[in-house]
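Just one protein chain is left out here, and the rest sit where they should.
Here the chain labels run A, B and C in written order, and each chain numbers its own residues starting at 1.
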Amino acid sequence: MRERIPVGVLAATGAVGQRFVSLLAEHPWFRVVSVTASDRSAGKRYADAVNWVIPGEIPAAVADLVVRPTDEDPGSVPLLFSALPADVAKGLEPGLVAKGYVVASNASAMRMTPDVPILVPDLNPDHVRLIEAQRRRLNTRGFGMAMANCSSTGAVFPLKALNEAFGVEAVHIVTLQAISGAGYPGVSSFDILDNIIPYISNEEDKIETEPRKMLGAVSADGTAIDFADMTISAQVHRVPVMDGHTVAMSVKLRNRASLADVREAIAAYQVAEDARDLPSMPERTMLLRDEADRPQPRRDRDTGRGMTITVGRLQPCPVFDYKLVTLSHNTLRGAAGGAILAAEYAVARGYMDEIIGEAAFAAQ
Amino acid sequence: MRERIPVGVLAATGAVGQRFVSLLAEHPWFRVVSVTASDRSAGKRYADAVNWVIPGEIPAAVADLVVRPTDEDPGSVPLLFSALPADVAKGLEPGLVAKGYVVASNASAMRMTPDVPILVPDLNPDHVRLIEAQRRRLNTRGFGMAMANCSSTGAVFPLKALNEAFGVEAVHIVTLQAISGAGYPGVSSFDILDNIIPYISNEEDKIETEPRKMLGAVSADGTAIDFADMTISAQVHRVPVMDGHTVAMSVKLRNRASLADVREAIAAYQVAEDARDLPSMPERTMLLRDEADRPQPRRDRDTGRGMTITVGRLQPCPVFDYKLVTLSHNTLRGAAGGAILAAEYAVARGYMDEIIGEAAFAAQ
Amino acid sequence: MRERIPVGVLAATGAVGQRFVSLLAEHPWFRVVSVTASDRSAGKRYADAVNWVIPGEIPAAVADLVVRPTDEDPGSVPLLFSALPADVAKGLEPGLVAKGYVVASNASAMRMTPDVPILVPDLNPDHVRLIEAQRRRLNTRGFGMAMANCSSTGAVFPLKALNEAFGVEAVHIVTLQAISGAGYPGVSSFDILDNIIPYISNEEDKIETEPRKMLGAVSADGTAIDFADMTISAQVHRVPVMDGHTVAMSVKLRNRASLADVREAIAAYQVAEDARDLPSMPERTMLLRDEADRPQPRRDRDTGRGMTITVGRLQPCPVFDYKLVTLSHNTLRGAAGGAILAAEYAVARGYMDEIIGEAAFAAQ
Partner (left out) sequence: MRERIPVGVLAATGAVGQRFVSLLAEHPWFRVVSVTASDRSAGKRYADAVNWVIPGEIPAAVADLVVRPTDEDPGSVPLLFSALPADVAKGLEPGLVAKGYVVASNASAMRMTPDVPILVPDLNPDHVRLIEAQRRRLNTRGFGMAMANCSSTGAVFPLKALNEAFGVEAVHIVTLQAISGAGYPGVSSFDILDNIIPYISNEEDKIETEPRKMLGAVSADGTAIDFADMTISAQVHRVPVMDGHTVAMSVKLRNRASLADVREAIAAYQVAEDARDLPSMPERTMLLRDEADRPQPRRDRDTGRGMTITVGRLQPCPVFDYKLVTLSHNTLRGAAGGAILAAEYAVARGYMDEIIGEAAFAAQ
């Protein structure tokens, strides 16, 4: 077994940052050696700086790390997992990539940069090729990878299966999103107890755009993604659920398909061979359930250690063609877990070979 | 001021039955003189039989009534408000109408009977005319009126406004329904705490059908409704909210309309003149809010004493034409309050003149 | 009917400030003419500055007031209701009193000042006499009144009844406090959904001290309160409830009393004659319920427009003498409503006669 790659977590004290720290604690390939946070926390022990809000305890190996200020050099680590808020990410992440770091970011900052992939190894593994164009453009060994918006994550997998099999022309999406998606402290209990909020800033725009990039094809010259030709409409809601985004979808297909066809397209969904054995890849990317009342966030979010998308309520739609409901764990698959999975794939495909070598050296 | 009309409440000990009892306590036209429940409760004082689960106290005038068994004669009352469960309603309500009672029912049992109106005075007051055909068919002075399904209630008002102004071709509906819609004990806390259930039995069918009757026109011969020519698709969810159904809708219009046109059509919604002064009619049937994050169930459900529909999030839809979100109080406007409002209108229009006279007499 | 007294609300944009504005909208004696908030909001229309989070709409008469900065002169109003946070209150309130304002404060800042009454007209009306000593000390016509901590409010009424009848030696108190007690945004939903937090900063200290002042007697020289001679132990919890603090108590009496005696002492609780007709005084200060499962926050908090304390679960205690549970609405009785009630009493007792005259003049 080779040595674990030293990594850093940017904004490690927030809710998603904590998920990164937690998931990486026992990771077979990566080990956290650097954590950053805002100036207020910088200089403290991680365990003293963090208000740990997720399940489990602070991993011992990270508890004693001294928090670095986010706007300084994160140190001798080739790979950075970023849980930065959108506005900070916008200012910092491109500079880090330019300095030669690999940045796997949970923020939206780089998602729409043409040669930055929204990389999901069990969805669009070929998008990894954008890295080459990105490196050429920036003339650096570093590169950036973006993660899907947490509510898009549940939607794109069935869309991928249906788009490949029958073509998807349009989709209407309504989300019921968990409070953990807003981070910590995030949503005030005053707003959400016994209540629904039919609004999340910018979220509808993202859901109407990002899946089209994620489901698109690498352009002929390898420098961008040709967006998938489908129209998406989204209405979003915050609901009093801790974790797990529910997405109700109605899909208009380009080609006729029976219910059995659609069922089969989803049930038979396959992951690319070179992505199947990644440490964070679940046994099943997408699980189709036939019970009338599933998926449910509390009962299904932890399937596949939070990395499996659960699909259910598949039925014909009187207006479009088919309706279904998906459920994904928003801070695991939809955030930290997804970013780690993407980084694993980049490593597996050799995109970090050169810098890992040096970093491992530097870290000794 | 004339004497108040004696009325009965069927299934008066359930959650909707309690709403009837509560709303009728101070009603200027009606007074509850008869309450029925299952055999288990029959013979007890109402206050002893009921497990009062709604806000406020049991009205003194009803507390001491002796509960009658639901399957026996409800007594000398011309008007019955029915909170019977669907299966019981199916067996009992038609018989009560045949005996000469007026039955305003919250159950789905009679909704699809052609000459039974789903009567909403501020939506389709002309449907009241079906009563004449119904009486002729049954050869009785009694008649039945059905109420809208509680989740359809929020949807039909904006659909009415848009259909009249621009024609509605299709609508995609996703509901987030409060737990009180399932009655008492209804939804187990084990199922809904920190959770969403994407299923309510038969609910999607109802939402895809009933609004088309409610928005339709009385047929030429006055014996039925010509359903509105629109296609509806529904996906329903139970959410951990006490009261107030949220409905996210996307609407495809037949005629082009600007956002301003659509806004105006909803904002200018008018109630028929002869329905405006009913005791339970709210000042505004439909309230359009412009804040980005409204409507919200906890903050908007009690508007207009729970009888106003709040509409918000009006915006263009990339797939259809316009998206919006509505909110209505499911046990007030969507159940007991709606049934009382319909009965008020039937009284105001004179449909109960004859039987009221006799009943008032019999009740003395 | 005399002219309404112009009043100001300090920190009017917060959750408690909104309650003040809402309750005062229709008040027969007071009308809001001045609202203050932090510098960020100052200069804006109230309706634009506030994020209205409580039920109902912003009162029209206040919506258009221009928000003043809290640290400037609140204007020509004799009476200020303060919803200031504790630290700001500490710096500002004494100065306002010194300038001649009457300050009815919801903050803890003045509670322990010897000649500032924690005035609850249906509990300790004679404490109003401290005002005279306070005025002498400060040489001003203004004076300060403090309100009870919101969780003490539920406890002091039964303690008063029992202390007067039998003497209370010790009491063990455990609270289950609603999230609205923490203001807005207050408690993060991340912390409280599907959870309990067994901690509220400084709250246990307050509950162990303040009731002893509230239940004490005015000292012989009229300049302070001789604290009640009872020992209180408190354990506090934040619970996922919107409004309504539940308090479980076990009481050790000085004199033997039967369960019937204790029941009677609570049921027969009387309000001083000169306090009974205040506009905000509920019909019953304390309501004793006999059902096995009451009081409950959602079902009992609005009793008496949120001003009645509901007591239940009265039973013998194997360790002390009697156990009971109380419930009070924490932002009505326990905050804004309580402060308004106290101000009403001070007015009724003539403590504001002189300054009202001048202020009414100045406000013209």
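Here is the rule we go by: a contact is a pair of C-beta atoms (placed from the backbone, for glycine too) under 8 Å apart; a residue touches a chain by one contact, two chains touch by 3 or more.
In this text the structure is predicted, and so the values were computed from the model without any measurement.
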{"item": "Candidate in contact with the missing chain, chosen from A:His127, A:His172, A:Lys252 or A:Arg299", "value": "A:Arg299"}
{"item": "Given A:Ile5, A:Val50, A:Leu193 or A:Val271, the one touching the chain that is not displayed", "value": "A:Leu193"}
{"item": "From B:Ala47, B:Ala86, B:Leu138 or B:Leu193, residue that would touch the chain that is not displayed", "value": "B:Leu193"}
{"item": "Hidden partner chain, touching residue among C:Ile197, C:Ala224 or C:Ala267", "value": "C:Ile197"}
{"item": "On chain B, residues whose C-beta touches the chain left out of the figure", "value": "15, 53, 179-180, 184-194, 240-242"}
{"item": "Touching residues (missing chain, whole complex) on chain A", "value": "53, 55, 193-194, 242, 298-299, 302"}
{"item": "Chain C residues that touch the omitted chain in the full complex", "value": "170-172, 174, 176, 193-199, 208, 231-233, 235, 237, 239-242, 246, 248, 250, 252, 292-299, 312-313, 317-320, 323, 325"}
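Definition applied: only the chains that are shown with their structure count from here on.
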{"item": "Label of the chain whose CA centroid is most distant from the centroid of chain C", "value": "A"}
{"item": "Mean-CA-position distance for chain C and chain B (Å)", "value": "41"}
{"item": "Chain A and chain C, separation of their C-alpha mean positions in angstrom", "value": "48"}
{"item": "Computed distance of Cα centres, chain B from chain A, in Å", "value": "44"}
{"item": "Residues of chain A whose C-beta touches two or more other chains", "value": "193-194, 240-242"}
